[in-house]
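One structure is given below, encoded as structure tokens.
Of the protein chains in this complex, all but one are displayed in their positions.
Order of writing sets the chain letters: A and B. Residues in each chain are counted from 1.
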Amino acid sequence: MEKGSFYDKKAYSTCYMCACRCGIEVYLRKGKVVYIKGNPEHPTNRGVLCAKGSSGIMKEYSPARLRKPLLRVGERGSGEFKEIEWDEAIRIAVDWIKSAMEKNPHSIAFFTGRDQMQAINGWFAGQIGTINWAAHGGFCSVNVASAGLLSVGSSFWEFGEADFEHTKYFMMVGVAEDHSSNPLKLGIQEMKRRGGKFVVVNPVRWGYGAIADEWIPIKPGTDGAFFMGLMYVLLKYNLIDWEFLKSFTNAPYLVIQKEGDPSHGMFYRNDEGFPLVFDKKSNRFKPANLIVPEDLDPAFIGEFETPEGFKVRPAFDLFAERLVREYYPERVESITGIKAEDIERIGKEIGYIALYDPVELPIEWTDVWGRKHKKVIGKPVSFHIMRGIASHSNGFQTARAVFLLMMMLGAVDTPGSFLCKPPYPKHIEDLPKPAKVEDLKEPYRGPHLGFPQNPDDLLVDERGKPLRIDWAYSWEFPIAAHGCIQNVIPSAFKKDPYPIEVLILYMANMAWNSSQDIPFIIKALTSKDPETGEYIIPKIITIDAFYSEQVAYSDLVLPDATYLEQWFALSLLDRPPSSVDGPVDAIRQPVVDPKDNGLDVRGWGDVMVEIGYRLGLPAFKNEDGSRKYKDFKDFLINWQVRPGVGALAGWRGEKGDKFFVGEPNPKQLDMYVKNGGFFHYRLKDSQRYYRHANKEYLEWAKEVGFVKKTEPIIFNFYLENFQTFRLAGEGLWKGKNQPPEDNRIRERLKRYFDPLPFWYPPFEEEVSGDEYPLYAFTQRPQWMYHSWDSQNAWLRQISTRNYLYMHPETAKRFGINHLDWVWVESRSGKVKCQVYLTETTEPNSVWTWNAIGKMKGAWGLKPEAEEGTKGFLLNHLIPHSIPLNGKEVYFGDPITGHFAWFDTKVKVYRAEPPEETEPKYEVKPLSYIKERWIPVLRYKP
Amino acid sequence: MGTIMGQLALVIDLNTCVGCHACAVNCKEWNTQAEFGPLSDFDPYGEKPSGVWYNRIMTYEIGNYPHTQVLHLPKSCLHCQDPPCVPVCPTGATFKREKDGIVLVNYDDCIGCKLCSWNCPYGCREFDEADKVMKKCTLCIDRIYDEALPPEQRQPACVLTCPAKARFFGDIEDPESEAYKLIKERNGFILFPSADTKPANHYLPKVETKVEVDDNVLKPDNPIFLEVLSRHKGGNR
Partner (left out) sequence: MHPPMSLILFFLTAGLSIGSFTGIFLIDLIKGLSSNVILITKLIATALIGLGAFSASFHLGHKMRAWKAIKRFNTSWLSREAVFSGIFGFLLFVSFLIQLFYNTKAYIILDILAVITGWLSAFSTAMIYTSNRFVPDWNTSLNTLYFLNMYGFLGTSLASLILYLNGNVESTKIMLIIALSLFIVGLAIRVAYNVRRYIIKLPTLNDALNLPQNREVKVLDKGSTTDNYCTTEFYYKKGKKLLPSLLPPAYILTFAVPIMLLITCIAKETNTSFLALSLMSATVGSFIERWCFFVEGRHVQNLYYGLL
């Protein structure tokens, strides 16, 4: 904490204005934060800081800040609360949780939206014993995350990113710039400066699109077809890295062709269970694990007859057939609106660069088979996908297509392509599974989330009904690897599968922008049981630092501290903030005392430790019954998920000389503080690439517990596990769990659990049809997205409100003029808003910035603030469910349950005056918030 | 930089600027608390918030769909070498420093007549209704000469924070400076040349990268593809 010319204190911490976790330097003067800047030493942001991070001061001193625990006294949503002391607040929380736990711990639902301590929160849910915990991945990125992890043991965002240092071609598809914003910006500029080509595939050109060397406007929801089309071109021109497919993927593995047989679609295996390939050299079937050691020449194309008398085909052959039958450029053009010649050209470009313009680094390395390589060869083509791809009902298979494309180019964890961020990649077969239970008679200890490998891993009861309130791991959403937070309130309201007693929400604005179909959600939150007069969701506890919409609809509010006021760990156990050259973890430390600003608030970590102890949970007590953790700081230091492994990997061991594994170090946090707030372990150059088969890396990774073994990580070109769900749909699965006798569910499994990617139209096409001709979705304003309390004094001066952006030709079709007020209507709801015409939008799309429209009276804004009058929330019209074959199903991807909000289709027509958004909602601002509405803000401590 | 007579300026790379507003907000954050602050904000939580900013980002669309281009333009005082705002100031509050070419406002002499802003073709001066004086970009004069800061940190806040590294700072008259070289090598251009103010800040144009594929190495008649085609007649060609 040094002194300087303009400050009297300086501290290192980690930003929390969005999800990137950039390193920051916080400067204080007279106890007030005067300046926040990026930490130049931090691997994530290398000194830069975005608009959100730079406005952290206005969040810290926001009028929306809660100052004391609140207990509801009026009706939900009335904004009538009384302030209570912390002791009472915690007592009430403990009473509610305890009485629910005693009856049935699963009647507690704990969902943690914008959570950066998921590992700890999930663990805490397990201590309470509820099966019902998840964070926000169900509407964020589970499609991309799980498609990646199941394909290559890694994915985008926290799992990996483009190697901007070497890439020559970077394609960003769909809304993706927010994960993660600063590293992407740094990377793209670096690549562009080297002369690389940046291609943006998006219905909208804005933001990063401005500096794209090529913009490919695509019809929403058709990206999967585009990727398949590119792979067709690669096949056509033989622009495929066969060596990569052969050594590192299961593309040559033989798939049994026996329609109607339980082995159909599974790999052909020898007696030891090794999948087989057909070796063209010896003309024999050989175990796949001998491909490299014996230098086999496995067939990728063809059909072979086994000694047992059935046919087998390489996985690649099945896929090649699909490409030539369905994804030739002319057909892809008719689906995507991208010209066939452009598809062909782009396919050639990426294939040509990967195969004929590789990167060579003079780095010696050794592969898992013991072969020494003099240099590392990279395929300098890289991709980035995130929400735009993920938020469609075909998102999983579309994301899968991207990973197959990367495999065909040999562009996974090589210089210039996609690089993993340790602890990734992981062996796909070793990914965690959700802890298995048959019913809800016992408390559930977790792990809550993971990847079911076959139908027997699902969390369903003997009738096939979901065991989780959010329908994760149900027959409807079997691979819901991040849970389905979006289904919690609808399910709890419908008491399907069962009612909920206490709903605990941490940093999740479920009453507004983190839910869809808000009129329905508000009804769910405020409806009462006519018999008892009780709310149908009886108790809602919200942990939040600001007066959000969700706070207004809660019964007990535990005011959180901000990111500048609490200890926090950005843990490798969690969503690691690692970089491609090695694992990183980091801390936040309290640099401001909220009491100095008259706020009696506590960080959730401290509150969790207190609640855990008062609930008498064993994990919070020593053997003698005494309190185990003084507070959250103590918890971060001493908590161990398994011996030697805790929240933070740096400076472990009593002397702080151990890393990754070691006993707790009482001075660990001080050492983080001293080291700029983060721990960054840089891998040796020889460990940095081809980590799925890099001997030196895998040995090290096993040592530090990132992987369980040193065998190569074989990529799933073909997702054999998915075939088990398909077989279940056909009634051929031999396991314990069988899908209900419901043709709808069985057809769903058969169609969508395709072990090879394919494109199908978003479900909404069929349901909304031509009546709702346009796709409606959100893009993310770089200056606000992900930013809790984004409507702070500075950022809101950039946008107090949003518009509906539309192509001029589309507007003409519907008789709409520039700046007209219109109704945007989907099959489930409508919103009134103002139109802005632009040629930067593809004609089948209308869109807006997300998270600008607020409920009147919330977020510390005056009721007349434009956020609540001219700004609008598209979520109102996004359905929460969809009628498929006569039954309402949650609006999600049939594999992961990922919320399909970008599927939404609408019609747009001119609206009558007044020029104000509808539907209208309003909450009363807290009285002390009103007192904070100063006419002039002159921030200079 | 110290004693050299020169012209400090920003060089902004439109080939990497993604219009994220980081520079504008970090500028606001730095400058409100520093020597030339505060930068007042009016009705900050109300219907029409408005405040003093030294730097603003505008976004333009160029051409027609599907060939539309998008241009983000961060715009702050351009520290003109022939600044029209300076001679019109009746008190001399607005002046251009000989030492480094920075155009500054001496708040103590500013009578708040706004004439300087009327004589700026770029709209880069903003009147602070609370202090009743004109405010504008100082190129972070309170950072760049602060010897208590490590040398690499003696740069304008916007330059240090820019996530797209689209902002460069230096003496555009010094052939040794990065700023000078970038302008020369990348065809740096100025805004509104017909305004004839010789703006010191420069912009670097977008460059469109194209990939040249050597068609000779591609094999449209590759046997694998042909085999797949022949086995599955559903495909065309």
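Please note the rule applied: contacts are C-beta pairs under 8 Å (C-beta built on N, C-alpha and C of every residue); 3 or more make two chains touch, one makes a residue touch a chain.
These figures come from a predicted structure and were not determined experimentally.
A.B. asks: For the chain left out of this view, which of A:T222, A:T840, A:T869 or A:T917 touches it?
C.D. replies: Residue touching the chain left out of view: A:T840.
A.B. asks: Which of A:Q797, A:T869 or A:T917 sits in contact with the chain that's absent?
C.D. replies: A:Q797
A.B. asks: State which residues belonging to chain A touch the missing partner chain.
C.D. replies: 206, 797-801, 838-840, 866
A.B. asks: Which parts of chain B are in contact with the chain that was left out?
C.D. replies: Interface residues of chain B facing the absent chain: 19, 21, 24, 48-53, 56-64, 69-71, 73, 75, 84, 86-93, 109-115, 117-123, 126-127, 131-133, 189-196, 203.
In this section, only the chains that are shown with their structure count from here on.
A.B. asks: Taking the mean of the C-alpha atoms as each chain's centre, how many Å separate chain A from chain B?
C.D. replies: Centre separation, chain A to chain B: 33 Å.
A.B. asks: Where on chain A does chain B make contact in their complex?
C.D. replies: Those in contact with chain B are residues 4-6, 29, 34-38, 40, 45, 47-55, 57, 63, 169, 177, 181-182, 185-186, 188-190, 192-193, 195-198, 205-211, 213, 215, 217, 235-239, 300-302, 317, 320-321, 323-326, 328, 330, 345, 348-349, 352-353, 356, 782-783, 793-798, 800, 807, 809, 838-843, 860-862, 864-866, 869, 932-941.
A.B. asks: Once bound in the complex, which stretches of chain B touch chain A?
C.D. replies: Against chain A, the touching part of chain B is residues 13-22, 24-26, 28-30, 32-34, 37-38, 40-51, 53, 59, 61, 63-66, 68-72, 130, 142, 146, 148-149, 152, 157, 160-166, 206, 208-211, 213-215, 217-220, 222, 224-225, 227-229, 231-232, 234-237.
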